[in-house]
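Missing here is one protein chain; the remaining ones are kept as they sit in the complex.
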Amino acid sequence: MNPLIPLLVVIPLAAAFLIMIVGRFIEEFNKYFALLVLLLLTFISFYFLCTTGGKITVYKVGGWEPINSIPIGIYMVLDGFSVILVCIINLIGLLSAFYSISYIRRYTAGNYFYALFFLLIGGMNGVVLSGDLFNIFVFLEISVISSYALVAFGVESNELEASFKYQVLGGIASFLILFGIGFIYWKAKTLNIADIKSAFGSSSDKTTYLFIQILILSGFGLKAAIIPFHAWLPDAHSSAPSPISAMLSGVFIKAVGIYVIVRLFFNMFIISEPMAILITILGTLSMVIGVFLAIGQWDIKRLLAYHSISQMGYVVMSVGIGMILLSRGVKADIASLAICGGLFHLINHAAFKGLLFLNAGAIEYTLGTRNLKGMGGLAKSMPFTSATSFIASMSISGIPPFNGFFSKLIIIIAAVMAKFYLLAILAVIVSIITLASFLKFQRYAFYNKADDTKDQNIKEVPFPMVFSMVILSVICVLLSLLVFPEIRHAILTPAIDILTDPAKYSRSILVQ
Amino acid sequence: MRRLLRFARNDKGNNEALIKKRNQPTLKFRLAKRETTNDMKGMTIIVKKTTQLIAGMIFIYGVYVIVHGHLTPGGGFAGGVVIAGSLILITLANGGDFLKLIKEESGTTIVESLATILVITIAVSGFLFGTKIFFNNFLPKGIVGHLISAGVLPLYNIFVGTEVAASIFIIFLSLVIFKEESKE
Amino acid sequence: MTAYIMCFILFLVGLYGVITRRNLVKIAVSLSIMEISTFLFFALIGYIDGGVAPIVDPADPVKIYVDPLPQALVLTAIVIGLATTAMLMAVIIRLYRKYGTFDIREIKKLRG
Partner (left out) sequence: MDLAISIIAGFMIFGALYAIHARDLLSSVIACGLVGYSLVICFLLLKAPDLAIVQIVVDTITLIIMVAVVLDSSREESYLKLDTQGYVAAVTGIMLIVILLYFYAISIKSLDVLGTSSLRMAKHYIEGAAQKTGSANLVTGVVFDFRGYDTMGEAVVLVTAVLGVLTILRIKGKKQE
């Protein structure tokens, strides 16, 4: 019963309302208060990262103890997997908020922006820390509704249309998830994830499980924009203000999409081979199709958004390979290697995709356009943006000293060792195409000759924006340290242990 | 429904051309034409007076539902929604300018933010006083079936009721205000 | 079990509407139909034959009650549904003011 756990959810929610009340009377209150609160949250989450290790901490909200080892209250669960996500959410949130100090000056209604931003963060923290199925739904709705509003923050016509599309598909996803939760309650008569696992364990009824799994997978797949469900993502992520794009693309689709899928399919459902194969196929499809859709784009943010789909495909694919191996019950070490690659890539993606969206925001802030054809020669006038975006581009396309290389390498090695040669080859090809696409981005944005018609007073963006980008690029380089076994053992191994030993999660929660 | 239609039509002001255009679609109401000659915003005086009477009763019913939430069907959400319904009824009957609507509807947002913050405060006070457990029902429970019983639940009911009423009313108002503003 | 099947048909009718309709208001209506069917589903799960509404009468305590948990979930979900509908309607009214039409194809055409 660590009393700090609920603070991660309560502080951002309370901060949102304080900003709405106090920010009305005090100018500039929102910015500094937001930074302060996010600094505190980041501190708490890194404290958890250092102290959690392999143990699973349960917080029983309301103090309702289980009766006959059946939980009756809501549980908040903090383990090795969720602590990684908490750190990503709050760290990227802090940097985005710092970046927004100057970026958001062009928009009206700063108070609303910061309040919605905190609701987004609070909702994601709630999803990640929750151990109860319906509670996940409620917090998912908080973060999703605030992201609907943030996507339409500029109230231009394309932003509104993107928000509408996002809301319709998000609404379908929400009701599919709700229906799935109803089904699970009907079958298991309980809502606690660990308890559902033990209630499911006794009976074997394939069709019902398959139906439930498909409902849940399509619901959360829509939130995570896996390929047949991806239609909303490019519009929504490219229309939002850039710090929000960084949050949505870097964190949001992971926290409410991939995290929940992985958590539920490893720790709640019994791992079954058909579902594992389906997940792997979906991941591979998103990896391949996403990158081909990205090649033709000339709008920077759309290009980055399509790459998000593709990179998430890597994560889903490698996690799926791990699932297949686990369901067959063979080669547990390779399964844990594949899952390790997936999680590593998930962390890396948060860093470099966040950075790339911040770069795109900086370019848009200076030039007022997002079209690659209207740019050129920015390397001289914007040195920091150019350098950081170079690091991020090399990272995402897997060039050796940077973090993206190592995670892709682990994924490919795992695929080869598990004898999925086709998937390994596809991963390499997609990586090469990604490189080509980002070379295009670099060349057109930073190194081409500038147009003569453009006025020449292009300056580097203000200090807060530069600062966030530099910090993120340092993180990008530092994250490649995770490849060393000692550091990996401290951070990634607890998460992998929980996922590869499906019974451990439910066992250790129910005895507490 | 009929009231609503008339409200929406009247909302358009006294512009004859607009009203003619309005009347073209399939559904027609006899009362609508008579009202266009009426200078008053909103509906007729009869409707207004009746609404004031009924809305008061609905409001009191909402308060009853909230306060008895732990004894009878209903509770914070039901009662809050009923109160919001009564406020919306008054607004519909009296027309948009009854409330002197301006862009910053600051009052209600503060009420609703404060109510939420109070809910969170009560939750956290459970955290502080009640053996360090978030959302603890730390007050004495009392006797089942009495009005003052069930610890903090009535307090939750009251604050959530306020918050729900304010939120729903504000959603309605902001749509109405937007329609007024963007007409020009 | 007929009731469960009818309930799911209602859900699918809503899904069909969302997929095929090209009118903003119709899409919102279809979404709210899906929402309604989900609430019905939850209420059906919690029903127990011969049960009474879950309100304890201290004078006469021994009774079968219907399951209060799905009702609590629906209570939460109804308000969430209202929130999503409000957001959707706000975007729709804004889009209508921009384009003067509810038809999603014409909106795409106008945007170019």
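What to note about this one:
Note that the chains take the letters A, B and C in the order they are written out, and that residue 1 is the start of every chain.
Here, contacts are C-beta pairs under 8 Å (C-beta built on N, C-alpha and C of every residue); 3 or more make two chains touch, one makes a residue touch a chain.
It should be emphasised that the depicted structure is a prediction, and the values quoted were computed from it without experimental measurement.
By the touch rule given at the top, the unshown chain touches A, B, C in the complete complex.
Of the candidate positions A:E141, A:E161 or A:D235, contact with the hidden chain is made by A:E141. Summary of contacts with the chain left out: across A:W186, A:Y447 or A:F467, the touching residue is A:W186.
When the whole complex is considered, the residue among A:V22, A:A199 or A:L278 that touches the unshown chain is A:A199.
For chain C, the list of residues touching the undisplayed chain reads 1-10, 12-17, 19-23, 25-26, 28-30, 32-33, 36-37, 39-40, 43-49, 51-58, 61, 65-69, 71-72, 74-76, 78-87, 89-94, 96, 101-103, 105-106. Of the residues in chain A, those that touch the hidden partner chain are 13, 17, 20, 61-62, 64, 67, 70-74, 105-109, 112, 115-116, 119, 122, 126, 134-135, 138-139, 141-142, 145-146, 148-150, 152-156, 159-160, 163, 186-192, 195, 199, 205, 207-208, 210-212, 214. The missing chain lies against chain B, touching residues 1, 4-5, 8-9, 25-27, 65, 69-78, 81-82, 84-85, 88, 92, 103, 109, 112-113, 116, 119-120, 123, 134-135, 137, 141-142, 144-145, 149-153, 156-157, 160, 163-164, 167-168, 170-172, 174-179, 181-182.
Note that only the chains that are shown with their structure count from here on.
When the interfaces B-C and A-C are ranked by how many C-beta pairs touch across them, A-C comes first.
Annotation: 21 Å between the Cα-based centres of chain B and chain C.
Work out the mean CA point of chain A and of chain C, and you get 28 Å between them. With touch defined as above, chain A holds no residue shared between interfaces to two or more other chains. Shared contact sites, meaning residues of chain C that touch two or more other chains, fall at 94.
For chain B in complex with chain C, the residues that touch the partner chain are 71-73, 75, 77, 144-145, 164, 168, 171, 174-175, 178-179, 182. Taken in their complex, chain C has these residues touching chain B: 53, 55-58, 75, 78-79, 82, 86, 89-90, 93-94, 97.
Residue ranges of chain A in contact with chain C, taken from their complex: 134, 138, 141, 145, 148-149, 152, 155, 157-158, 160-161, 163-164, 167-168, 171-172, 174-175, 178-179, 181-182, 185-186, 191.
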